[in-house]
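Every protein chain except one is present and positioned as in the full complex.
Take a look at subunit A:
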Amino acid sequence: MSRLDLLSEYQQVQTAIELIELGARVQTLEDVTEINRCRLVRLYKEVRGEAPAKGQLPYSTDWYATWKPNYHSTLFLSFFNRIKNLPDITYSRALASAYKLYSEQVLMIEDEDDGVVLSFTRAWMLTRFIESKQLELCTCSNCQLPFVVLSYSLNDQFVCGLCAPPSRAGVPLKRPTAATPTLATTP
């Protein structure tokens, strides 16, 4: 890490705090800020009151192609793309604002079968996968909107998961109710 001037460091710490509150892990913070790892770990402990999680980050691009994660990812990425090129915006600022916009909208709907599916770490990984061209956007031939797809997949006449949901998509598993006889009671 190069030595940061105080003002820039102050701004980066502010953003880092916001990102930690949104659920960012230390690996993400290392990527999007210039603060060194030791300080980030200390900051994380102070904000969260616990040591940062160790272990691997989610690395699968396939996850983003499955039905529910796909429209959540596309929603987040649409917010991110809308703001990422604005003047004076930084990568970390764009991530924080886009993730807040995404979770705000999801929580507003109060759909009991559909919460905040995309974690902050996954959202950040998504922007990286797009950057490294492992994932890309493809326009739905029905609604004409861009959706996240795996790169190099055959997307001739691509139809998005919202225009053509797979069968049983969004149908929740039947919850056992008191009225349902259980196996033990049926003769």
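Going forward, contacts are C-beta pairs under 8 Å (C-beta built on N, C-alpha and C of every residue); 3 or more make two chains touch, one makes a residue touch a chain; residues count from 1.
By definition in this document, contacts and distances are computed from a predicted model.
Chosen from "Ferritin-like protein", "Flagellar transcriptional regulator FlhD", "L-serine dehydratase" or "Iron complex transport system permease protein", the protein name that UniProt gives for the omitted chain reads "Flagellar transcriptional regulator FlhD". Interface with the hidden chain, as seen from subunit A, comprises residues 71-72, 74-75, 78-79, 81-83, 86-87, 89, 93-94, 97-98, 100-101, 105-106, 108-109, 111, 113-114, 143, 145-147, 162, 165-171.
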